[in-house]
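Missing here is one protein chain; the remaining ones are kept as they sit in the complex.
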Amino acid sequence: MLDRNGIAQRIAQELQEGWYVNLGIGIPTLIANYIPDGLNVEFQSENGILGMGPFPFEDEEDADLINAGKQTITALAGASIFDSATSFAMIRGQHINLTVLGAMEVSDTGDIANWKIPGKMVKGMGGAMDLVASADNIIVAMSHTNRKGASKLLKQCSLPLTGVKCVKKIVTNMAVLDVTPEGFKLIERAPGVTVEDIKAATEGRLIVDGDIPEMRIA
Amino acid sequence: MLDRNGIAQRIAQELQEGWYVNLGIGIPTLIANYIPDGLNVEFQSENGILGMGPFPFEDEEDADLINAGKQTITALAGASIFDSATSFAMIRGQHINLTVLGAMEVSDTGDIANWKIPGKMVKGMGGAMDLVASADNIIVAMSHTNRKGASKLLKQCSLPLTGVKCVKKIVTNMAVLDVTPEGFKLIERAPGVTVEDIKAATEGRLIVDGDIPEMRIA
Amino acid sequence: MNKIVADSMEALAGITNDMTLMVGGFGLCGIPENAIAALVKLGVTGLTCISNNAGVDDFGLGLLLQNKQIKKMISSYVGENAEFERQMLGGELEVDLIPQGSLAERCRAGGAGIPAFYTPAGYGTEVAEGKEVKDFNGKPHILESALTADYALIKAWKGDRHGNLIYKGTARNFNPVMAMAGKITIAEVEELVEPGELDPNFIHTPGIFVQRIFEGSHYEKRIEQRTVRQQQSLS
Partner (left out) sequence: MNKIVADSMEALAGITNDMTLMVGGFGLCGIPENAIAALVKLGVTGLTCISNNAGVDDFGLGLLLQNKQIKKMISSYVGENAEFERQMLGGELEVDLIPQGSLAERCRAGGAGIPAFYTPAGYGTEVAEGKEVKDFNGKPHILESALTADYALIKAWKGDRHGNLIYKGTARNFNPVMAMAGKITIAEVEELVEPGELDPNFIHTPGIFVQRIFEGSHYEKRIEQRTVRQQQSLS
């Protein structure tokens, strides 16, 4: 089983040269720590920056320079700053090559729910609905099951949706899966996790086709 | 009868403190020469500048600083430069207080035609359709009749329209007229022009209500 | 043009109960601190506030919430504010949650004279309820309408008396689009400068979008998530 950093590390392997990437709050944010050496990618944060750098050193924090998680950040050489409408023009206009975000539930048709638990959690969708509706390439980073052990990979989402038929790939603590017209297609197992484990933890349609390799994480 | 400068001078009297004004090509451009002393107005040109100043002195022309008529211009202190989408956001969003433009024909319901003579002149509408459709306050500056002596203030425009029911006021070489639901309402006569002259030169419905004063042009 | 007013209280002249206000900022970054403080002092109630977030319990729009001045919030994310959640779940506060990109674009549209536009964001979710749906390039989109406000309260870095503004860093965020969408836009700046000091080529918000401007004071610029990395060892 992977921990949060392991999930981030595995997703980092999906990055390609020259990509613009939007990382959501939580596990996705950790991906920036695992960029392969020499690979040029730029991070966008939807509050209005492209070319986001690492967190600042202590005493160098600037209240006027934060990411969408409200964390203090830095700007790299070649960065640019813009307003919220321009930021979502980039997102909606499909100029972002990859979006990674967390989820509470994903359905085997690619629906995603991650913004609301009726009567309980009402934080809002932030930019998530724009991101999932617009991106050609969305990876969901999450744990395979919730705290009670119930699957988060479902036939149908039970929570209010963030977007429909949009998730293309899922990386969990147990597996890498593609979302296909036939359901979740198992691509890789996490170290020490069996196909049976994954079957047991997946409520939605699961396709297991031939031998499923174990992930390689450097 | 007024000449082109006289028409411009009369329209300049309509300007009010703090207004943003878009002046079309031709007679409207001349209005900038007649701003009353001490009155603060700012000129917008739809190719992307606010705070347009006078023409440059010789040898100070900048190819990267022109107005919508492609003339070299200057920028005043407090000017700003922006792209075409932002420029028309100002126009469409009704942030411009007054638009003045020329016309080939105006109808007594406020329709305007100024962009096309079928089979003959095909220059295009430029920004005129956006301007007339958006502005709350449009003054048309033109000669009362065409070169053949035919009225340009009509019951109905014969040329392809630029906009419908949008003109509020017309200043010609002969008169100042408001466009009202009942037709052209005569407000002022040009020096030396009689009400009868204006009646004869106006094809559309003309309302003459009481004594019509002569314009005062300083 | 001289749009300078003396202070935040003078800037707020004309704001009355039950009005709709836009308030710039993302989280606590780039919020009009002085105008919000003045609104608390003014005590107007029944406000509809359009703002990406709702501040935290004791800062930003949270101050207006504590003071029960807000009737309705139109936001995209309100997760940092316990009082907000309490009022909302208790039915005291109306809330319209809308996707962040749609919020930004609806403000811009309001300022740009575009009454409505199509976006894919929110299709198939509760955000789409009651909205027109239309396919473009085989993909469903929903029709979103423009937002405007009686007053927009925004914050910039520097400005001049024509109302020209520049912002600093990600404190820009929603401020430029809300400046466009306010019937009356009130800009507070950290520094008022003379016309001409701001290069016309690098102005973020042209003065035409701003009706009143004043120099704010005592900016707290609170950081919500102070996050740092370790200094590298010098070896």
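A few comments on the model shown:
For reference, chains read A, B and C in written order, and residue numbers begin at 1 within each chain.
As a working rule, a residue touches a chain if its C-beta (ideal position, glycine included) is under 8 Å from a C-beta of that chain, and two chains touch if they have at least 3 such contacts.
Not measured: the values here are computed from a predicted model.
The chain not displayed here makes contact, within the full complex, with A, B, C. From the set B:T72, B:N137, B:S151 or B:T180, the residue in touch with the chain omitted from the display is B:T72, counting the whole complex.
Contact with the undisplayed chain is limited, among B:S87, B:T145 or B:T202, to B:S87.
Within the complete assembly, A:S134 is the residue of A:T72, A:S134 or A:T172 that touches the hidden chain. Along subunit B, the points of touch with the absent chain fall at residues 45-49, 54-58, 60-73, 75, 81-85, 87-88, 91-92, 111, 119, 122-130, 133-134, 160-165. With the whole complex as reference, residues 18, 20, 40, 42, 44, 49-51, 75, 77-82, 85-86, 88-96, 134 of subunit A touch the missing chain.
Mapped onto subunit C, the interface with the missing chain covers residues 105, 109, 112-120, 134, 136-137, 141, 145, 166-169, 201-202.
Going forward, only the chains that are shown with their structure count from here on.
Think of each touching pair as a link: the shortest run of links from subunit A to subunit B has 2 of them. Note: centroid distance subunit A to subunit B, computed from Cα atoms, is 55 Å. The distance from the centre of subunit A to the centre of subunit C, each centre being the mean of the chain's C-alpha atoms, comes to 28 Å. Each chain gets a centre from the mean of its Cα atoms; for subunit B and subunit C, those two points are 36 Å apart.
Along subunit C, residues 108 each make contact with two or more other chains.
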